[in-house]
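Shown here is a partial selection of chains from the complex, left in place.
We call the chains A and B, going by the order they appear; numbering starts again at 1 in every chain.
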Amino acid sequence: MFSLTVCDHIMIAHSFHGAEFGPAQRLHGATFAVEAEFRAPRLDHHNLLIDIGLAKTELRRILDAVDYRNLDDLPILAGQNTTTEYMAFHIFGQLAAACRTGVMGAGGKAVTGLKVLLRESPLAWAAYEGAVG
Amino acid sequence: MFSLTVCDHIMIAHSFHGAEFGPAQRLHGATFAVEAEFRAPRLDHHNLLIDIGLAKTELRRILDAVDYRNLDDLPILAGQNTTTEYMAFHIFGQLAAACRTGVMGAGGKAVTGLKVLLRESPLAWAAYEGAVG
């Protein structure tokens, strides 16, 4: 199995609901370093898994909807605690859809698995991975 | 599949038995940067995989038993070459047990997989992963 990973980051504000969160119930924020790993069993005739330029552009387009935002205000995230694990799942969903629609070319359509990992600090990160297509 | 990883580190002394180990047969030591990755197929109603505070506390409690120690002197490790791969397995066993007993809450009981990775230097690391529960 091949994989290709591209990275980017977002800087967001948010707050959590539930006593379990302690001080994180207050409005605070995070830099999420985002790693998107695309997986496929074979490469195309150029020896590419996916066009890295298209992958970076699409990842950036998806991140622009949440970057430099207070996640508490975004309708698409309403009612959700925007934990690192949930945000990895949220971005996974959008990136998996982009693979299927063809916006990332034939390479994106050939992707069979995807992992989105978000680093919230040097000491903690979360991810969601699943099949695509 | 979701995953959440928390990090900590220990600083230990030890020596190895067997000519294969060369100079590492002498008493020496290591900083092990420890990464504990918890896996589960779904999040709880707070969008949490596991309470990160409980996870860090439990990992620290397990590491306290070996931190700032000469591993050659610990009864629990008697007769073992405490290689990086073995120590990953040792910590895995204790952390997996903690998931099952409920000390890390309902989130810990819902964990289905665990990976413990120990970095011994910038250029080498080892891990043990397996099912839990």
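Structure notes:
The working rule: contacts are C-beta pairs under 8 Å (C-beta built on N, C-alpha and C of every residue); 3 or more make two chains touch, one makes a residue touch a chain.
Predicted model only: the values in this text are computed from it and were never measured.
Within the whole complex of this structure, the shared sequence is present as 6 copies, and 2 of these are drawn in position.
Heads up, the rule we're going with is that only the chains that are shown with their structure count from here on.
In this assembly, the C-alpha centroid of chain A lies 27 Å from the C-alpha centroid of chain B. By the touch rule above, chain B contacts chain A in their complex via residues 1-8, 43, 46-49, 51-53. Against chain B, the residues of chain A that register as touching in their complex are 16-18, 20-22, 80-86, 88-89, 122-130.
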